[in-house]
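Removed: one protein chain of the complex. Kept in place: all other protein chains.
Which chain is which? They are A, B and C, in the order written, and residues in each are numbered from 1.
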């Protein structure tokens, strides 16, 4: 079967990474189009994908006949204007998280997809493709350790760029735990509450962090999330799951143990790019295969909507200091 | 110097353990008196301390002239009637936690001690003598990793006896973290809030647990405490400290690694008796030496009072579901 | 660029695995031919590679014009009859280890390759592509911990099939360490000596193992190898490197930590297929890319010859109980 022709929309940090990935590590796909208004970025990206054509906007790309599937890697506020024409063209889409920045616009995307009559959208919650999360979900489903009672998550970055703002703690970072907790528990987030930990004076001005988020699922599981973006020492994403009979822990660093200078140590990641490299590869490989079968293989637009609605509750919790219950539309039959 | 003559009050589980400890592992002390109304228990204990005399009550023991120091190991509600005559007799006292069950009675003990003009009481918060807690406190004080921002504690028991009731989650169990958090941060608990995790159906009837306690110190540190008394797999007390620049973790199990049956594993403790055996030994050894120098070497009656007041806030938080701010008397000059 | 057309020779356990790998995980290559005399095996393999044509022997495959590169996955004694015609046809070859079963036949292959005037052969010592071995080699080269002084290797299988015989301890198993020690130290094996550990009564009849091999490199590094094929508990390949200033250790198991039944444990692999899955993928991916550039990217035929000569010394050591010095031809200029 010939390679799937993918248009990558956005050739920034994330988009460029995906272009390299598709060209070098993904079987059965090729980058046929790069959609990017900035000429410099576009040219840099073209060097990695010699067979691709450059388009300044999605409409031109769709009109070219060169595109069989769309991978959206722009910032969240630019997703909807790409999603709607791609849906209208009936093309399969892998959309980086978030689907859109808020519940209302996400619902519009969901309705557009339903109107088209076919599931086209997969959302890039790549943790669902990480070996640890998959192992943990399997353990939960097996019932081997009894019911799941709680989760303790830590999401730690060494530092963030100056463009990172306080609300991004929720909509850009905790959004991963919002989806992961739902993935693990198979139950939507019922409420969100956020507590301030002592502020790190090494945080960029204007950031009030680390924070502790408390996510409660409809099934009664309580998840704590330490969200920390200035911890200096490394990039670390850990989860400890509390069961009736035992505990499971994922995300500790592996690799070579070095015995030097009075200590035994193992290197920690310094970036999500290495920590989740395998998960990104696996996500896109499985998406490419699913697209060829005419289906998706990962979180749907509905999952994107649920995350957007829980993020809204999270932002309200962050701003008010109160526990905020999320509100959701009822699930369309379309998503089974 | 001749051995310190210690009266052990209460020859139940904890008292019997202390009698064996003093007779076999503590230098410079001997059990001279066992105070225990129950004859069966007293006789069993006497077998471990051949030089001891049995007394049915503290008054008789004090009158005998055989007692130079008192170790109180009865349940908390029976502490005050032993503390007051022992203070009146001017004897040094090591009192198992809690000092007394509530802030009011603890304050009365504090005032009795002040009236006597000399610090006589040390409270048995033995975690302060555990190597891990001492190492962590040292790291915090060193400032090497920057300021402490938060703590994540897990306090897990495989199971509890039927006599364990819901309030004991706070006054018998979390009381250890209440003192330990203050010990580590050197700052009193400002408020307590308690969240329900999903109930473990293996918990004894009437227990609503595990729970998550949020302790906030006056210095702004937020501590989470998973309090879990039916986790089956082992007895585990862990703390993860979040600093500006790094993380430190104490309480993971050590010991032989066994590679068998498709896994590499290390045994976990099943009881506080083995987990904290060294801490108990060290606590009593240092107390004996301090008593001979006419001083104490550990948490004072004032520490006991602060814990009792924070426990009251914790119980109110447990019952109301709200965040409850603790209220304290101002610190007497007597305790520096 | 169009996909590299690969003939896979041998559709047994290893060959079938490589066919699935190339079809599903390797970018830029396709299985165009399956060379396998056994019709049943061939048909099973064809199901995984719908675009491939079946050939009963290598000559027919080469004559078909469908083959651009050859991957040899038959047992070692059948390698030479495939290698020679493939070299004659000027095709790039990835040959599973060993190159051939003995030094003399390996040298003949080397000479055939030299006669053709171009390096065509890469040998499948896949450990060179394992993240741990690569990290360790990098550490050695960096000089960060001073000179490398020794290596302690453990190569442990849960069990082996009945067809596994005593000499295979050396030529089929320790051959991996023979190449890996040379890869890590960048120095040939000077001598081999083999000691019997206490025999495992669970070993299949006729096997005298576990054994301890002592490999000495020309650079003076001493490597111990525990070779163990009946250890039941798991498949484990570990190396501890002793430097002047410190120690490094690779190959400990990673993954989810489970706290259950009085222990904290991590799963160990049970097969080389999972332990080295990433190394196999990476080896073949890099080979495919190298072939398209007209080169190799891994151990050469000369490396295969050196291993075969060291294996001969190892077999002599096993049979005699003595230390046996390996003898090598001098290195042809062809291999730089």
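Heads up, the rule we're going with is that a residue touches a chain if its C-beta (ideal position, glycine included) is under 8 Å from a C-beta of that chain, and two chains touch if they have at least 3 such contacts.
Because the structure is predicted, anything quoted here is derived from the model rather than measured.
> Quick one: which of C:66, C:168 or C:247 touches the chain that's been left out?
C:247
> Looking at C:54, C:233 or C:272, which makes contact with the chain not pictured?
C:233
> Who touches the missing chain here, C:13, C:60, C:115 or C:202?
Per the contact definition at the top, the residue touching the missing chain is C:202.
> Write down which of B:5, B:41, B:199 or B:245 is the residue touching the left-out chain.
With B:5, B:41, B:199 or B:245 as choices, the missing chain is touched by B:245.
> Mind listing the chain C residues that contact the chain we can't see here?
Interface with the chain not displayed, on the chain C side: 146-150, 152, 154, 156, 195-202, 210, 212, 214, 219-222, 224, 226, 228, 230-233, 236, 240, 242, 244-247.
> Spell out, residue by residue, where the missing chain touches chain A.
So the residues of chain A touching the missing chain come out as 233-234, 236, 252-253, 258-268, 270.
> Tell me where the left-out chain touches chain B, residue by residue.
Residues of chain B in touch with the missing chain: 23-27, 131-132, 135-136, 139, 145, 245-250, 252, 254-261, 285.
Everything that follows uses one rule, which is that only the chains that are shown with their structure count from here on.
> Could you say which chain's mean Cα position falls nearest to the mean Cα position of the entire protein shown?
A
> Farthest chain from chain C, going by the mean of C-alpha atoms per chain?
Here the answer is chain B, farthest from chain C.
> Using mean CA coordinates as chain centres, what's the gap between chain A and chain C in Å?
For chain A versus chain C, the centre distance works out to 38 Å.
> Nearest whole angstrom, what separates the Cα centre of chain A from the Cα centre of chain B?
About 44 Å, centre to centre.
> By residue number and range, which residues of chain C touch two or more other chains?
Residues 252, 258-261 of chain C each touch two or more of the other chains.
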